[in-house]
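One protein chain is absent from this view; the other protein chains keep their places.
Just so it is clear, A and B label the chains in written order, and each chain counts residues from 1 on its own.
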Amino acid sequence: MSASILFDTPGPKARRRILAVNIVGALIALGIVAWIVLGLAAKDQMQPSQWDDFIEGSTWKNYLLPGLWNTTKAAVLGIIGSVIFGLIFGVGRLAQNKLINGISTVIVEFFRAVPVLLMIVFFNVFFSRSLQLSGDTAMWAVVAALIFYNGSVVAELVRSGVHNLPKGQREAGIAIGLTRGMSLRHIEIPQALVAMLPALIGQFVVILKDSALGYIISFNELLFFARTYSSPNGNVLQALIVAAAIFIIINFTLSKIAVIVSRRLSSRVKKEKNAPAGPAAAIVGAPAGLDVPAPQDPSDPKA
Amino acid sequence: MENYLSIFTEYDIPGAFWVNIQLTFWAAIGALVLGTILALLRISPVGSFQALGTSYVNLIRNTPLTIIILFCVLALYGQLGFVLSSDFQGNFFRLAVLGLAVYHAAFVCEAIRSGVNTVPLGQAEAARAIGLSFLPAARLVILPQAFRGAIVPLGNTLIALIKNSTVAAVGSVATESSSVMKTMIEFRADIVIPIFLTFAVGFVIIVIPVGLLTTWASKKLAVAR
Partner (left out) sequence: MRKTRFGTVAAMAAVAALALTSCGGSGDSEADGDKIRIGIKYDQPGLGFKDGDNYTGFDVDVAKYVASELGYTEDKIEFISAPSANRETMLQNNQVDMIFATYSITDERNKVVDFAGPYFVAGQDLLVPSDSDIAGPEDLDGKNLCSVTGSTSAQKVKDNYAQNTNLQELPGYAECTTQMSGGTIDAVTTDDIILAGLAAQPAYKGKFKVVGAPFTEENYGVGLPDGTDKCGDINAAITKMIESGEWQKALDKNTEGTGYKPNAETNPPTLSDSCA
(Lines give C-alpha, C1' and ligand atoms only; values in the text may rest on other atoms or scores of the structure.)
Protein backbone atom coordinates (compact mmCIF):
# COMPACT_ATOMS: atom_id res chain seq x y z
CA MET A 1 0.00 0.00 0.00
CA SER A 2 1.49 3.31 -0.96
CA ALA A 3 1.18 6.30 1.32
CA SER A 4 -1.14 8.20 -0.95
CA ILE A 5 -3.88 5.58 -0.49
CA LEU A 6 -4.20 6.65 3.15
CA PHE A 7 -6.16 9.72 2.15
CA ASP A 8 -8.54 10.67 -0.65
CA THR A 9 -7.59 13.04 -3.40
CA PRO A 10 -8.21 16.32 -1.57
CA GLY A 11 -11.06 18.58 -2.59
CA PRO A 12 -10.84 22.40 -2.68
CA LYS A 13 -11.46 22.80 1.06
CA ALA A 14 -9.03 20.07 2.05
CA ARG A 15 -6.51 21.51 -0.36
CA ARG A 16 -6.68 24.86 1.37
CA ARG A 17 -6.26 23.17 4.72
CA ILE A 18 -3.31 21.15 3.46
CA LEU A 19 -1.73 24.34 2.15
CA ALA A 20 -2.10 25.96 5.55
CA VAL A 21 -0.66 22.96 7.34
CA ASN A 22 2.05 22.84 4.71
CA ILE A 23 3.10 26.37 5.53
CA VAL A 24 3.04 25.57 9.24
CA GLY A 25 5.23 22.52 8.60
CA ALA A 26 7.69 24.52 6.55
CA LEU A 27 7.80 27.14 9.29
CA ILE A 28 8.49 24.46 11.90
CA ALA A 29 11.33 23.09 9.79
CA LEU A 30 12.75 26.57 9.26
CA GLY A 31 12.33 27.28 12.96
CA ILE A 32 14.39 24.23 13.92
CA VAL A 33 17.16 25.19 11.50
CA ALA A 34 17.10 28.81 12.69
CA TRP A 35 17.21 27.75 16.34
CA ILE A 36 20.34 25.69 15.69
CA VAL A 37 22.07 28.35 13.58
CA LEU A 38 21.22 31.22 15.94
CA GLY A 39 22.19 29.17 18.96
CA LEU A 40 25.54 28.40 17.40
CA ALA A 41 25.98 32.02 16.38
CA ALA A 42 25.23 33.18 19.92
CA LYS A 43 28.04 30.95 21.09
CA ASP A 44 30.47 32.31 18.49
CA GLN A 45 30.36 29.17 16.37
CA MET A 46 29.18 30.67 13.11
CA GLN A 47 32.16 32.89 12.36
CA PRO A 48 33.35 32.51 8.77
CA SER A 49 36.91 31.95 10.00
CA GLN A 50 35.80 28.70 11.61
CA TRP A 51 34.19 27.42 8.46
CA ASP A 52 36.40 28.64 5.63
CA ASP A 53 39.15 26.23 6.73
CA PHE A 54 37.08 23.53 5.11
CA ILE A 55 37.13 25.07 1.66
CA GLU A 56 40.92 25.32 1.68
CA GLY A 57 42.79 22.81 -0.42
CA SER A 58 45.40 22.11 2.22
CA THR A 59 42.76 21.02 4.74
CA TRP A 60 41.49 18.44 2.30
CA LYS A 61 44.89 17.37 1.06
CA ASN A 62 46.46 16.96 4.48
CA TYR A 63 43.60 15.88 6.68
CA LEU A 64 40.23 15.04 5.21
CA LEU A 65 41.38 13.08 2.16
CA PRO A 66 43.98 10.99 4.04
CA GLY A 67 41.28 10.32 6.63
CA LEU A 68 38.76 9.42 3.97
CA TRP A 69 41.33 7.15 2.34
CA ASN A 70 41.84 5.26 5.61
CA THR A 71 38.10 5.05 6.19
CA THR A 72 37.61 3.69 2.67
CA LYS A 73 40.48 1.26 3.06
CA ALA A 74 39.06 -0.17 6.28
CA ALA A 75 35.57 -0.31 4.77
CA VAL A 76 36.67 -2.04 1.55
CA LEU A 77 38.80 -4.58 3.42
CA GLY A 78 35.85 -5.00 5.77
CA ILE A 79 33.34 -5.73 3.01
CA ILE A 80 35.69 -8.12 1.19
CA GLY A 81 36.43 -9.95 4.42
CA SER A 82 32.74 -9.99 5.32
CA VAL A 83 31.77 -11.59 2.02
CA ILE A 84 34.41 -14.29 2.47
CA PHE A 85 33.44 -14.84 6.11
CA GLY A 86 29.77 -14.78 5.17
CA LEU A 87 30.18 -17.31 2.36
CA ILE A 88 32.10 -19.72 4.59
CA PHE A 89 29.70 -19.62 7.52
CA GLY A 90 26.56 -19.08 5.44
CA VAL A 91 27.34 -22.27 3.57
CA GLY A 92 28.30 -23.81 6.91
CA ARG A 93 24.80 -23.12 8.19
CA LEU A 94 23.35 -24.79 5.11
CA ALA A 95 25.51 -27.87 5.57
CA GLN A 96 23.81 -31.14 6.38
CA ASN A 97 26.68 -32.18 8.64
CA LYS A 98 25.35 -31.43 12.15
CA LEU A 99 28.76 -30.49 13.55
CA ILE A 100 29.62 -27.96 10.83
CA ASN A 101 26.10 -26.61 10.97
CA GLY A 102 26.24 -26.26 14.75
CA ILE A 103 29.62 -24.55 14.82
CA SER A 104 28.60 -22.13 12.07
CA THR A 105 25.35 -21.31 13.85
CA VAL A 106 27.11 -20.60 17.15
CA ILE A 107 29.73 -18.39 15.49
CA VAL A 108 27.20 -16.42 13.44
CA GLU A 109 24.78 -15.92 16.33
CA PHE A 110 27.61 -14.99 18.70
CA PHE A 111 29.15 -12.31 16.53
CA ARG A 112 25.78 -10.86 15.60
CA ALA A 113 25.09 -10.27 19.29
CA VAL A 114 28.39 -8.66 20.31
CA PRO A 115 28.66 -4.87 19.93
CA VAL A 116 31.16 -3.83 17.27
CA LEU A 117 32.71 -1.27 19.62
CA LEU A 118 33.44 -3.99 22.16
CA MET A 119 35.25 -5.99 19.48
CA ILE A 120 37.19 -2.94 18.27
CA VAL A 121 38.40 -2.12 21.78
CA PHE A 122 39.34 -5.75 22.37
CA PHE A 123 41.13 -6.35 19.07
CA ASN A 124 43.10 -3.12 19.46
CA VAL A 125 44.67 -4.29 22.71
CA PHE A 126 44.82 -7.92 21.59
CA PHE A 127 46.70 -7.14 18.36
CA SER A 128 49.10 -4.57 19.77
CA ARG A 129 49.82 -6.05 23.21
CA SER A 130 49.02 -9.75 23.18
CA LEU A 131 50.08 -10.61 19.63
CA GLN A 132 52.48 -7.64 19.30
CA LEU A 133 51.70 -7.27 15.62
CA SER A 134 53.47 -4.56 13.72
CA GLY A 135 51.78 -2.13 11.37
CA ASP A 136 48.62 -0.16 11.88
CA THR A 137 47.07 -2.33 14.59
CA ALA A 138 44.24 0.16 15.13
CA MET A 139 43.14 -0.25 11.52
CA TRP A 140 43.36 -4.02 11.68
CA ALA A 141 41.35 -3.98 14.89
CA VAL A 142 38.61 -2.02 13.13
CA VAL A 143 38.74 -4.27 10.05
CA ALA A 144 38.62 -7.45 12.15
CA ALA A 145 35.65 -6.22 14.16
CA LEU A 146 33.85 -5.14 10.98
CA ILE A 147 34.46 -8.55 9.39
CA PHE A 148 33.23 -10.56 12.35
CA TYR A 149 30.02 -8.58 12.74
CA ASN A 150 29.16 -7.88 9.11
CA GLY A 151 30.42 -11.28 8.00
CA SER A 152 27.81 -12.82 10.29
CA VAL A 153 25.16 -10.61 8.76
CA VAL A 154 26.29 -11.62 5.26
CA ALA A 155 26.19 -15.29 6.35
CA GLU A 156 22.53 -14.78 7.18
CA LEU A 157 21.98 -13.09 3.82
CA VAL A 158 23.55 -16.05 2.05
CA ARG A 159 21.41 -18.47 4.01
CA SER A 160 18.15 -16.61 3.45
CA GLY A 161 19.09 -16.00 -0.18
CA VAL A 162 19.46 -19.73 -0.76
CA HIS A 163 16.31 -20.49 1.22
CA ASN A 164 14.33 -18.07 -0.89
CA LEU A 165 15.29 -19.79 -4.12
CA PRO A 166 12.59 -21.90 -5.70
CA LYS A 167 12.98 -25.49 -4.64
CA GLY A 168 13.12 -26.51 -8.28
CA GLN A 169 16.61 -25.06 -8.60
CA ARG A 170 18.12 -27.58 -6.22
CA GLU A 171 15.94 -30.40 -7.45
CA ALA A 172 17.07 -29.74 -11.00
CA GLY A 173 20.68 -29.81 -9.87
CA ILE A 174 20.24 -33.11 -8.11
CA ALA A 175 18.31 -34.49 -11.08
CA ILE A 176 21.28 -33.92 -13.37
CA GLY A 177 23.46 -35.83 -10.92
CA LEU A 178 25.05 -33.06 -8.83
CA THR A 179 25.64 -33.69 -5.17
CA ARG A 180 24.03 -31.38 -2.60
CA GLY A 181 27.31 -29.47 -2.21
CA MET A 182 27.83 -29.13 -5.96
CA SER A 183 24.31 -27.89 -6.42
CA LEU A 184 24.93 -25.29 -3.71
CA ARG A 185 28.21 -24.15 -5.22
CA HIS A 186 27.24 -24.13 -8.88
CA ILE A 187 23.54 -23.33 -8.84
CA GLU A 188 22.16 -21.92 -5.62
CA ILE A 189 24.87 -19.66 -4.17
CA PRO A 190 25.63 -17.81 -7.43
CA GLN A 191 21.94 -16.94 -7.74
CA ALA A 192 21.67 -16.01 -4.07
CA LEU A 193 24.69 -13.72 -4.47
CA VAL A 194 23.08 -11.80 -7.31
CA ALA A 195 19.92 -11.39 -5.28
CA MET A 196 22.00 -10.28 -2.30
CA LEU A 197 23.72 -7.49 -4.19
CA PRO A 198 21.47 -4.63 -3.05
CA ALA A 199 21.57 -5.81 0.56
CA LEU A 200 25.34 -6.11 0.27
CA ILE A 201 25.62 -2.49 -0.88
CA GLY A 202 23.41 -1.55 2.06
CA GLN A 203 25.79 -3.44 4.32
CA PHE A 204 28.64 -1.36 2.92
CA VAL A 205 26.86 1.71 4.29
CA VAL A 206 26.71 0.02 7.70
CA ILE A 207 30.42 -0.79 7.48
CA LEU A 208 31.34 2.77 6.51
CA LYS A 209 29.40 4.14 9.46
CA ASP A 210 30.86 1.59 11.86
CA SER A 211 34.40 2.40 10.76
CA ALA A 212 33.93 5.77 12.48
CA LEU A 213 33.99 3.88 15.79
CA GLY A 214 37.72 3.49 15.16
CA TYR A 215 37.97 7.10 16.29
CA ILE A 216 37.76 5.81 19.87
CA ILE A 217 40.98 3.82 19.49
CA SER A 218 42.74 6.58 17.49
CA PHE A 219 42.47 4.81 14.16
CA ASN A 220 43.44 7.58 11.72
CA GLU A 221 40.11 7.65 9.89
CA LEU A 222 38.03 10.57 8.68
CA LEU A 223 36.54 11.54 12.02
CA PHE A 224 39.94 11.28 13.72
CA PHE A 225 41.60 13.52 11.13
CA ALA A 226 38.73 15.98 11.28
CA ARG A 227 39.28 16.21 15.01
CA THR A 228 43.07 16.41 14.73
CA TYR A 229 42.74 19.19 12.24
CA SER A 230 40.30 21.14 14.35
CA SER A 231 42.08 20.87 17.68
CA PRO A 232 44.59 23.68 17.11
CA ASN A 233 42.03 25.69 15.15
CA GLY A 234 39.28 25.65 17.70
CA ASN A 235 36.55 24.44 15.38
CA VAL A 236 35.81 20.91 16.56
CA LEU A 237 32.10 21.45 16.07
CA GLN A 238 32.47 22.60 12.48
CA ALA A 239 34.77 19.66 11.79
CA LEU A 240 32.12 17.25 13.14
CA ILE A 241 29.51 18.73 10.83
CA VAL A 242 31.81 18.53 7.80
CA ALA A 243 32.75 14.92 8.62
CA ALA A 244 29.08 14.05 9.03
CA ALA A 245 28.27 15.70 5.69
CA ILE A 246 30.94 13.63 3.92
CA PHE A 247 29.56 10.44 5.43
CA ILE A 248 25.99 11.41 4.52
CA ILE A 249 26.87 12.16 0.88
CA ILE A 250 28.76 8.88 0.40
CA ASN A 251 26.18 6.75 2.20
CA PHE A 252 23.24 8.43 0.51
CA THR A 253 24.81 7.77 -2.88
CA LEU A 254 25.44 4.15 -1.98
CA SER A 255 21.86 3.72 -0.77
CA LYS A 256 20.56 5.15 -4.02
CA ILE A 257 22.78 2.76 -6.00
CA ALA A 258 21.40 -0.10 -3.92
CA VAL A 259 17.84 0.95 -4.78
CA ILE A 260 18.68 1.13 -8.49
CA VAL A 261 20.36 -2.27 -8.44
CA SER A 262 17.45 -3.73 -6.53
CA ARG A 263 14.96 -2.25 -9.00
CA ARG A 264 16.87 -3.61 -11.99
CA LEU A 265 17.04 -7.03 -10.40
CA SER A 266 13.36 -7.14 -9.55
CA SER A 267 12.35 -5.85 -13.00
CA ARG A 268 14.39 -8.68 -14.43
CA VAL A 269 12.51 -11.08 -12.19
CA LYS A 270 9.19 -9.62 -13.24
CA LYS A 271 9.99 -9.90 -16.91
CA GLU A 272 10.69 -13.55 -16.45
CA LYS A 273 7.56 -14.06 -14.45
CA ASN A 274 5.49 -12.69 -17.30
CA ALA A 275 7.44 -14.51 -19.94
CA PRO A 276 6.23 -17.98 -20.81
CA ALA A 277 7.92 -20.24 -18.32
CA GLY A 278 10.57 -21.84 -20.44
CA PRO A 279 13.71 -23.53 -19.32
CA ALA A 280 15.74 -20.69 -20.81
CA ALA A 281 14.33 -18.13 -18.41
CA ALA A 282 16.11 -19.53 -15.39
CA ILE A 283 19.46 -19.46 -17.13
CA VAL A 284 19.34 -15.92 -18.42
CA GLY A 285 18.66 -13.91 -15.29
CA ALA A 286 17.77 -14.24 -11.68
CA PRO A 287 15.25 -17.02 -11.31
CA ALA A 288 11.56 -16.37 -11.12
CA GLY A 289 10.11 -16.03 -7.68
CA LEU A 290 13.39 -14.88 -6.24
CA ASP A 291 12.92 -12.53 -3.35
CA VAL A 292 15.11 -9.52 -3.82
CA PRO A 293 16.09 -8.31 -0.37
CA ALA A 294 15.47 -4.71 0.57
CA PRO A 295 18.29 -2.42 -0.56
CA GLN A 296 19.18 -0.96 2.78
CA ASP A 297 17.78 -3.16 5.44
CA PRO A 298 16.14 -0.58 7.68
CA SER A 299 16.17 -3.06 10.50
CA ASP A 300 19.91 -2.89 10.81
CA PRO A 301 20.68 0.44 12.38
CA LYS A 302 24.31 -0.17 13.14
CA ALA A 303 26.35 2.78 14.25
CA MET B 1 41.16 -18.88 37.48
CA GLU B 2 41.31 -16.98 40.73
CA ASN B 3 43.12 -14.30 38.83
CA TYR B 4 40.17 -14.14 36.47
CA LEU B 5 37.54 -14.16 39.20
CA SER B 6 39.20 -11.20 40.87
CA ILE B 7 37.95 -8.92 38.09
CA PHE B 8 34.42 -9.38 39.35
CA THR B 9 35.29 -8.01 42.78
CA GLU B 10 37.59 -5.31 41.40
CA TYR B 11 35.14 -3.98 38.83
CA ASP B 12 31.38 -3.64 38.86
CA ILE B 13 30.58 -5.62 35.70
CA PRO B 14 26.83 -6.15 36.32
CA GLY B 15 26.63 -2.43 37.11
CA ALA B 16 28.18 -1.62 33.74
CA PHE B 17 25.60 -3.76 31.94
CA TRP B 18 22.87 -2.14 34.01
CA VAL B 19 23.94 1.25 32.64
CA ASN B 20 23.62 -0.12 29.09
CA ILE B 21 20.19 -1.53 29.85
CA GLN B 22 19.04 1.81 31.27
CA LEU B 23 20.43 3.66 28.26
CA THR B 24 18.59 1.23 26.00
CA PHE B 25 15.32 1.48 27.94
CA TRP B 26 15.04 5.27 27.82
CA ALA B 27 16.39 5.56 24.29
CA ALA B 28 13.94 2.89 23.10
CA ILE B 29 10.99 4.86 24.47
CA GLY B 30 12.30 8.05 22.91
CA ALA B 31 13.01 6.39 19.58
CA LEU B 32 9.58 4.76 19.49
CA VAL B 33 7.77 8.05 20.11
CA LEU B 34 9.91 10.07 17.72
CA GLY B 35 9.94 7.29 15.13
CA THR B 36 6.13 7.02 15.17
CA ILE B 37 5.80 10.78 14.71
CA LEU B 38 8.26 10.61 11.81
CA ALA B 39 6.35 7.73 10.24
CA LEU B 40 3.14 9.76 10.52
CA LEU B 41 4.87 12.71 8.88
CA ARG B 42 6.10 10.53 6.05
CA ILE B 43 2.68 9.03 5.31
CA SER B 44 0.77 12.28 5.84
CA PRO B 45 -0.86 14.15 2.93
CA VAL B 46 1.15 17.32 3.64
CA GLY B 47 4.15 17.82 1.38
CA SER B 48 6.30 19.76 3.80
CA PHE B 49 5.72 17.16 6.52
CA GLN B 50 6.72 14.39 4.13
CA ALA B 51 9.86 16.30 3.19
CA LEU B 52 10.66 16.88 6.85
CA GLY B 53 10.31 13.19 7.69
CA THR B 54 12.21 12.05 4.63
CA SER B 55 15.13 14.43 5.15
CA TYR B 56 15.34 13.44 8.80
CA VAL B 57 15.54 9.76 7.94
CA ASN B 58 18.02 10.26 5.11
CA LEU B 59 20.29 12.54 7.12
CA ILE B 60 20.29 10.61 10.37
CA ARG B 61 20.40 7.12 8.92
CA ASN B 62 23.54 7.92 6.93
CA THR B 63 25.45 9.58 9.76
CA PRO B 64 27.67 7.50 12.03
CA LEU B 65 26.20 7.21 15.53
CA THR B 66 29.61 8.19 16.90
CA ILE B 67 29.25 11.64 15.35
CA ILE B 68 25.67 12.06 16.55
CA ILE B 69 26.53 11.33 20.17
CA LEU B 70 29.69 13.45 20.04
CA PHE B 71 27.56 16.21 18.60
CA CYS B 72 25.07 15.98 21.49
CA VAL B 73 27.85 16.39 24.03
CA LEU B 74 30.12 18.85 22.24
CA ALA B 75 27.60 20.97 20.38
CA LEU B 76 24.25 20.73 22.15
CA TYR B 77 25.69 20.77 25.65
CA GLY B 78 29.15 22.23 25.15
CA GLN B 79 28.32 25.08 22.81
CA LEU B 80 24.57 25.64 23.01
CA GLY B 81 24.37 25.06 26.74
CA PHE B 82 21.62 22.50 26.39
CA VAL B 83 21.30 20.90 29.84
CA LEU B 84 19.02 17.93 30.47
CA SER B 85 19.81 17.32 34.11
CA SER B 86 21.24 19.37 36.96
CA ASP B 87 23.31 16.36 37.96
CA PHE B 88 26.62 16.54 36.08
CA GLN B 89 26.96 12.85 35.23
CA GLY B 90 23.21 12.46 34.79
CA ASN B 91 23.35 15.11 32.11
CA PHE B 92 25.75 13.05 29.96
CA PHE B 93 23.60 9.99 30.46
CA ARG B 94 20.56 11.87 29.20
CA LEU B 95 22.46 13.42 26.31
CA ALA B 96 23.59 9.95 25.27
CA VAL B 97 19.98 8.76 25.53
CA LEU B 98 18.97 11.69 23.33
CA GLY B 99 21.61 10.82 20.74
CA LEU B 100 20.64 7.15 20.73
CA ALA B 101 16.94 8.02 20.45
CA VAL B 102 17.49 10.49 17.61
CA TYR B 103 19.57 7.95 15.68
CA HIS B 104 17.30 4.94 16.16
CA ALA B 105 14.12 6.93 15.56
CA ALA B 106 15.06 6.96 11.85
CA PHE B 107 15.09 3.16 11.86
CA VAL B 108 11.90 2.92 13.92
CA CYS B 109 10.25 5.20 11.36
CA GLU B 110 11.30 2.92 8.51
CA ALA B 111 10.21 -0.16 10.46
CA ILE B 112 6.75 1.30 11.01
CA ARG B 113 6.51 2.32 7.37
CA SER B 114 7.31 -1.25 6.40
CA GLY B 115 4.55 -2.26 8.83
CA VAL B 116 2.15 0.15 7.16
CA ASN B 117 2.95 -1.59 3.89
CA THR B 118 1.59 -4.85 5.33
CA VAL B 119 -1.82 -3.27 5.99
CA PRO B 120 -4.15 -4.06 3.10
CA LEU B 121 -5.54 -1.21 1.06
CA GLY B 122 -9.08 -2.12 2.06
CA GLN B 123 -8.41 -1.21 5.68
CA ALA B 124 -7.64 2.41 4.82
CA GLU B 125 -10.54 2.58 2.42
CA ALA B 126 -12.88 1.14 5.06
CA ALA B 127 -11.62 3.67 7.59
CA ARG B 128 -12.37 6.51 5.20
CA ALA B 129 -15.71 5.01 4.31
CA ILE B 130 -16.86 5.26 7.91
CA GLY B 131 -15.83 8.91 7.91
CA LEU B 132 -12.49 8.85 9.72
CA SER B 133 -10.06 11.55 8.71
CA PHE B 134 -6.31 11.05 8.45
CA LEU B 135 -5.26 11.15 12.11
CA PRO B 136 -8.14 9.07 13.56
CA ALA B 137 -7.74 6.58 10.70
CA ALA B 138 -4.05 6.30 11.41
CA ARG B 139 -4.55 6.01 15.16
CA LEU B 140 -7.49 3.61 15.19
CA VAL B 141 -7.02 1.50 12.08
CA ILE B 142 -3.66 1.75 10.35
CA LEU B 143 -1.06 2.07 13.12
CA PRO B 144 -2.34 -0.74 15.40
CA GLN B 145 -2.04 -3.15 12.50
CA ALA B 146 1.18 -1.58 11.27
CA PHE B 147 2.88 -2.05 14.66
CA ARG B 148 1.90 -5.70 14.69
CA GLY B 149 3.30 -6.10 11.19
CA ALA B 150 6.47 -4.24 12.14
CA ILE B 151 7.44 -6.35 15.14
CA VAL B 152 10.38 -8.08 13.47
CA PRO B 153 12.10 -4.90 12.19
CA LEU B 154 11.27 -3.14 15.46
CA GLY B 155 12.81 -6.02 17.39
CA ASN B 156 15.92 -5.84 15.21
CA THR B 157 16.14 -2.12 15.90
CA LEU B 158 15.90 -2.82 19.63
CA ILE B 159 18.73 -5.37 19.39
CA ALA B 160 20.86 -2.87 17.50
CA LEU B 161 20.03 -0.26 20.12
CA ILE B 162 21.18 -2.54 22.94
CA LYS B 163 24.50 -3.01 21.20
CA ASN B 164 24.81 0.61 20.14
CA SER B 165 24.32 1.77 23.73
CA THR B 166 28.06 1.05 24.11
CA VAL B 167 28.76 4.02 21.83
CA ALA B 168 27.64 6.24 24.73
CA ALA B 169 31.32 5.90 25.70
CA VAL B 170 32.17 8.77 23.34
CA GLY B 171 29.52 10.85 25.09
CA SER B 172 31.34 10.84 28.43
CA VAL B 173 29.26 8.00 29.92
CA ALA B 174 32.25 6.27 31.47
CA THR B 175 30.30 3.72 33.49
CA GLU B 176 28.86 1.70 30.59
CA SER B 177 30.31 -1.64 29.64
CA SER B 178 32.62 -0.80 26.72
CA SER B 179 34.37 1.90 28.77
CA VAL B 180 34.65 -0.40 31.76
CA MET B 181 36.03 -3.17 29.54
CA LYS B 182 38.53 -0.75 28.01
CA THR B 183 39.86 0.21 31.43
CA MET B 184 39.98 -3.42 32.49
CA ILE B 185 41.99 -4.69 29.54
CA GLU B 186 44.41 -1.77 29.81
CA PHE B 187 45.27 -2.75 33.36
CA ARG B 188 44.89 -6.52 33.13
CA ALA B 189 46.77 -7.27 29.93
CA ASP B 190 47.33 -10.86 31.15
CA ILE B 191 43.67 -11.85 30.81
CA VAL B 192 42.52 -9.83 27.79
CA ILE B 193 40.61 -12.69 26.16
CA PRO B 194 38.67 -13.82 29.25
CA ILE B 195 37.64 -10.22 29.94
CA PHE B 196 36.42 -9.73 26.36
CA LEU B 197 34.54 -13.04 26.41
CA THR B 198 32.87 -12.08 29.70
CA PHE B 199 31.46 -8.91 28.19
CA ALA B 200 30.68 -10.53 24.85
CA VAL B 201 28.74 -13.36 26.51
CA GLY B 202 26.94 -10.77 28.63
CA PHE B 203 25.63 -9.15 25.47
CA VAL B 204 24.74 -12.52 23.94
CA ILE B 205 22.70 -13.29 27.07
CA ILE B 206 20.82 -10.00 26.73
CA VAL B 207 20.38 -10.00 22.96
CA ILE B 208 19.38 -13.61 22.20
CA PRO B 209 16.24 -13.59 24.39
CA VAL B 210 15.15 -10.34 22.77
CA GLY B 211 15.53 -12.00 19.38
CA LEU B 212 13.54 -15.05 20.47
CA LEU B 213 10.88 -12.86 22.04
CA THR B 214 10.60 -10.89 18.80
CA THR B 215 10.09 -14.02 16.73
CA TRP B 216 7.53 -15.35 19.22
CA ALA B 217 5.66 -12.03 19.38
CA SER B 218 5.63 -11.56 15.63
CA LYS B 219 3.95 -14.97 15.24
CA LYS B 220 1.61 -14.48 18.16
CA LEU B 221 0.53 -10.99 17.15
CA ALA B 222 0.55 -11.44 13.40
CA VAL B 223 -2.65 -10.10 11.91
CA ALA B 224 -4.49 -13.10 10.51
CA ARG B 225 -5.46 -12.46 6.92
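Convention: a residue touches a chain if its C-beta (ideal position, glycine included) is under 8 Å from a C-beta of that chain, and two chains touch if they have at least 3 such contacts.
This one's a predicted model, so the numbers in the text were calculated from it and none came from an experiment.
Among A:Asn150, A:Gln169 or A:Asn220, only A:Asn220 touches the chain left out of the display. The missing chain, though absent from the display, is touched by one residue of B:Phe92, B:Phe107, B:Phe134 or B:Phe199; that residue is B:Phe92.
Which of B:Phe49, B:Tyr77, B:Phe93 or B:Phe134 touches the hidden chain is settled by the complete complex: it is B:Tyr77.
As for the chain not pictured, it touches chain A at residues 43, 58, 61-63, 73, 76-77, 80, 83, 124-125, 128-129, 132-139, 186, 190, 193, 215-218, 220, 224, 227-228, 230-237. Looking at chain B, the residues touching the absent chain are 70, 73-74, 77-79, 81, 88-89, 92, 169-170, 172, 174, 179, 182-183, 186.
Here is the rule we go by: only the chains that are shown with their structure count from here on.
Separating the CA-averaged centres of chain A and chain B is a span of 18 Å. Here chain B touches chain A in the complex through residues 42-43, 45-52, 58-59, 61-67, 70-71, 74-75, 78-81, 103-104, 106-107, 110-111, 114, 116-117, 119-121, 124-125, 128, 134, 137-138, 142, 152-153, 156-157, 159-161, 163-164, 166-167, 169-170, 177-178, 181-182, 185-186, 189, 192-193, 196, 199-200, 203-204, 207-208, going by the rule given at the top.
Residues 1, 3-8, 10, 18, 21-23, 25-26, 28-29, 36, 39-40, 43, 45, 109-110, 112-119, 121-122, 125-126, 129-130, 205, 208-210, 212-213, 215-216, 223, 236-237, 240-241, 243-244, 247-248, 251-252, 255, 296, 298-303 of chain A are the ones touching chain B in the complex.
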